[in-house]
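And then subunit A:
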Amino acid sequence: MSIIDTLRNIYGEKVKATVDKYNEIWIEIPSLLLREVLALLQRNGYDHLSTITGHDDGERIRLIYHLIKFGTKSTEMVNIVTYADRNNPVVPSMINEYPSALVYEREIFDLLGVKFEGHKGLKRLLLPEDVPEDFHPLRKDFKVQE
Partner candidate 1 sequence: MYSIDGICIIFKVNIPCNLDGESFREGRKMALLSKLRKWAFKRSLWAFHLNTGSCNGCDIEILDLFTPKYDVERFGIKLVGSPRHADVLVVTGPITKKSLERVKRVYEQMPDPKYVVVVGTCGSTGGLFQGSYNLLGSVDKLLPVDAYVIGCPAKPEAIIDAFVKLMEKIKSGA
Partner candidate 2 sequence: MPWGTLLREAIRNLVNKPATVNYPLIQTKVPSGFRGILSFDINKCIGCGTCERVCPTNVIKMIPNEKTRLKKAPRFELSKCVFCGSCVDVCPTKAITFTENYHTAVIRKNELDIIPE
């Protein structure tokens, strides 16, 4: 696969890639490389960011960037997986590469508490303003108080 080879020979072992049955490419990278890898992908034509998925699996917070490259003949789909520490999750923001990430990052900050450095208006998107500061419903240890 072209994109996996380019990433491999640039970053070597730091990149783990798998292809699943429905030719979706899953690439795992450390969060430090996030901005470079996404800038590289955007130069290679992956210009559509479907969304950013945030998921708390108990030890770490997984962030998945779902990208699509609309080629003339074929369409490639790449999912970039990166991890953030659970207590103080900070990840570089993708606002200038993908402007539509403005709303996705605010949603993940609202429901999971991941801070995106470089995001201008990082406020809550979905929950009302008078909600307590550490109220992040999608965290695994979130209790519903009635």
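The criterion applied here is as follows: contacts are C-beta pairs under 8 Å (C-beta built on N, C-alpha and C of every residue); 3 or more make two chains touch, one makes a residue touch a chain; residues count from 1.
Basis for inclusion: all candidates are chains of the complex that A comes from, given by their letters.
No experiment lies behind these values; they were computed from the predicted model shown.
Candidates 1 or 2 all come from the same complex, and the one touching subunit A there is 1.
Within the complex formed with candidate 1, the residues of subunit A that make contact are 126-128, 131, 137, 142, 144.
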